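The complex is shown incomplete by one protein chain, all other protein chains being positioned as in the whole.
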Amino acid sequence: MNTIMTEKNAAYLNDNAIFPLKSRLNSAPRTAPDTLRGFHTNDWEKCIGCGTCGEICPTDAIRMVERLDLPLVAGAHQQRPVIDYGRCCFCALCVDTCTTESLKMSKEYIYSNTDPDQFLLMPEETWQGRRVEQGYVKTETTDLLDLKRVEMEHLTPKERINSYIEVVRGYSKEVARQEAARCVECGVCTTSCPVQMHIPQYIKSIWEDDIEGALRQVYETNPLPGVCGRVCTHNCEAACAIAVRGEAIAIRWLKRYIIDSAPNDMYELIFNEPVSEVIDAKIAIVGSGPSSLAAAYYLRALGYGVDVFEERPRAGGVMSYGAPQYRLPDDAVNKDIDFIKRIGVNIHTSTRVGTDITLEELEKKYDAVFLGTGFFKARKLNIPGSDNQDVIGAMDFLPIARDFARGLIKLDDINVGKSAVVIGGGDVAFDVARNLIRIQTMKYGQADVKLTSLESFDILPASMEEYTEGMEEGIQFHFGFGPQEIILKNDKVEGLKVYKCTSVYDQDGKFNPQFDPTKGAFLEGEQVYMSIGQAPDLDYIPESLKSVIKIERGKLNTNSLGQVEGADWLFAGGDIKMGPDIITAVADGHRAAQGIDEYLYGKAKKKATSEYYNELRNAIKFNTPDLALKPKKH
Amino acid sequence: MRQMKLFLGPQHPGMHGNASVHLFVDGDIIKRSYLLPGMLHRGFEKAMERKLWVNNISLIPRVCVPEPDINEMAYAQGAEKLLKLEIPERAHWIRMIMLELARISAHLMSYGGLGGPTGHYTLMYHAHADRNSILDIFEKISGARVYHQYIVIGGVRQDLPKGIEKDINAFLDDLESRYIEYRDLGIENPSVIARIKDTIMLPEEVVWELGVTGIGMRSAVGKPYDLRKVMPYARYDQVEFEVPTSTYSDARSRVDIKLKELVQSISIIRQCLKKMPEGPVRVKPSRGQSMRWKVPKGYVYSPVESSRGEFGYYMVSDGGINPYRIGVRGASYPQGLLGIEKYMPGTRIDDCALWVDTMGICSPEIDR
Partner (left out) sequence: MTNSMSNVEFVKALIIQHVRPHVIDIIDQHQIGFEVDQNEIHLLLLALKNAGWIQMSYLSAIDWPGENKFEVVYVLFNWDKPVYVQLRTKIDRTNPVIDSIIQIYPGAKYYERECHEFFGIAFPGNPDHHKQLILEQWDDIPPLRKDFDPKAYSDRKFPQRTYTEDYSLSNSESTKVEKRKLRKQRAESLKGGKKQ
């Protein structure tokens, strides 16, 4: 043997050998085998502070400590694990369950210190300041997490394109519990949710088959869970700890499962006592979209009288007139809205503020007014030919398609041609295109829909699901082209001329599309649909009011709780405050309820209240959402 | 008649583990004796109820210190019986290799333990040096020397590392080549024979009265009553091995059986390494992350043949995420408690430590 284990011994023998050495002795400490479970190392860049290691540790050796020097982003907590080596038994279960593979074990196994206080150590990338060799690491066999989602049944493309049946079938109890069993209860999803729902807790309630508890937990922060369970933009799933190395927990579908499995009488258990008007103050709400209904719900639960004014025959806003029937059927919207009505919110449909009743009257009759009128006007591109009757804005078409889907318009009466070109790359453009596929298939037996957008595929704003499902349904895509002119012949639309779009944003990140006229195309179509954004209709705001408040690009200037600057009795939420999606609208509604309560509670007369009411008030105010965190920039 | 009270252990070079035997002696002869267990009582059965099914893996090897793998095997086997889970083929063979290596290491330690009471320390050092090589192999396979935490519900935690067959075969060849030397050091050594021949008898009626299993039973009853043959678990029915027995049970025949079993274990491991198929080594008990795994309701007794006898876990589940009750049947519980009380009196003080050694008493599994 010509390797001695310590340098000291090798040096001694080399210098003092009694017999002649054939070659100099080397020293190489005994290295442990590759699977050794030694001291831990943790890569702080990868670690998200989920705390799963602390939960599984059998000896309670791992604790999470708060570190405010870490960035505050969605998908991570500002905490890191600390290990008490007096308790650690080196079982490596923490490494096996680490969601990001940041926690590993090294080949180091010797640590000694005379001070027992020095045995609480914080694993970092180095051990005692030195880079060390990796020992035990997680492999696919040892992984204790379930990285693949349980399959969700969808309708096949053939079944989809000639009907408005809901595409996503929904979970059964068995499957929902299996999917809920994948959650590690870390809570990073909550920080990225605009309303900070109690996501890990309601997933656990599903797993424990406690639908009643789950329903209460969901309604604490979101009075439109059936809708969100189908069309939410699910920031939570993007932030999910399991999504780092696998597929995120299907949080949106689990929420839908709770609502679908809750029978109507279970809703009576959400509040321990019936909600009633205990504060002598009334609030008028303009519009019945998600932000309005959320504000109405929370104000009613806080004890105010609430009147909602909706210009269309049905309540719901974009939920009833924008999102397509095959993704958000009427039954789901009605279930949510019915509960809000049952707790005492008065919704006056077919009543337009500005004509049937004016905003000045509302200001006089009510103690506060909330505006949630949304962006319902279609925007059209100003290119030649765009004033033809067969050039249609998305927001003009979608309500008609919705009324058709619910049977209020007959197939013969709907103005849809044999072929169409859809301009736009967002989710709304896909809604338009997929509606057209269905209507054309029903009317003509086949569909011909082309979709073109400035953005190329890699920066397409629409979600991956919409693209995949749209492709299965037969949309033809032309990404990266900019519309130039609508070609007419005898006052009928023939198609759309487009040039190749070389870039959408300039160096400063501003919207400044550049085109290459030498590379163009002509997209044939009997109709052209423009889905390039929507605009608000603020005609109902009188000039006298418009002069004291600020409106920029259709959005009202408000403080963080939605109180309009210049008119403290006026609040706003939803798309006319900031947007961009339904769940942010719900958050706006909750924040506005908080703001209105702060504005009115001190001044108004109050009836005697029960202890439960006080607890409910505190809970609603405690749950007022903060602004959601943005994910880390890579 | 004056009786003096002496304490054998807990600190005694010939004592196994931390248990104390209280002896009342008259001159040289023990008149009354009883074991005082409890110094190694760590409250395992209660602690196991408070952890999840997946967490318990870190607690259970520590029940029996010289041979931890039998604990993991009994626990995993019991839960798999309740789950009605089929584990992959390769996992069964790897489990057998681990169990047999553990058996060899426990036998070596116990045979070396013969050296303590008789003063033959060379035997002890040789045995422990060889045991050390086994622990090195365990370290390569599972990542830790003594408490492996390797056999889990659903198979084994990870596959064997590449090249481990060479290491195992080299070790087995080396051990087998020195088998005769081991016999010469201990059981064929006249000064040891004088202490263990025709002493510390274990007649057949006593076996059935106390409920002794393992080597003690096989040395007295003369039949191959070994769980690996009678009720084969893992893939013991697909390897060939003999179960040595005898009908005259003195200390020497029990030590002799121990050595013969060691040779049989070597042969089993060699067969396993040859017959082992390729494939996955682990299957997860159900979907979901590990802290939410549940085991269906049931009561099951899961026995394993350890080096000292029948070692069993009685597991009760109520369908939840924690075990409801786990009761551990230590293999040497009968001999340790009732045996010492009833059958040690009459022997001499010098034989006391040998009594404890050759009956195969291991105190951690009595105390838990």
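The chains carry the letters A and B, assigned in the order they are written, with residues numbered from 1 in each.
To be clear about the criterion, a contact is a pair of C-beta atoms (placed from the backbone, for glycine too) under 8 Å apart; a residue touches a chain by one contact, two chains touch by 3 or more.
Quick caveat: nothing in here was measured; it's all calculated off a predicted structure.
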(Q) Tell me which of A:35, A:178, A:192 or A:217 is the one touching the absent chain. (A) A:217
Q | Selected residue (touches chain absent from view) among B:7, B:125 or B:208 | A | B:208
Q | Residue among B:186, B:216, B:303 or B:364 touching the omitted chain | A | B:303
(Q) Contact with the hidden chain only, please: which chain B residues? (A) 37-38, 41, 43, 45-47, 50, 81, 208-211, 213, 223, 225, 230-231, 298-301, 303, 310, 312, 314, 316, 324-325, 327, 329, 333-334, 337-338, 367
Q: Quickly run down the residues of chain A that touch the omitted chain.
A: 63-69, 77-80, 82, 84, 86, 117, 119-120, 122, 187, 190, 196, 198, 200-202, 205, 207-213, 216-217, 220, 269, 619, 622-623
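Convention: only the chains that are shown with their structure count from here on.
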Q: Report the residues of chain A in contact with chain B in the complex, numbered from low to high.
A: 32-37, 55-56, 58-59, 89-93, 96-97, 135-136, 139, 141-142, 144-146, 150, 178, 180-184, 207
Q | Residues on chain B engaged by chain A in the complex (per definition of touch) | A | 51-52, 54-59, 139-144, 147, 149, 157-159, 161, 280-282, 284, 286-292
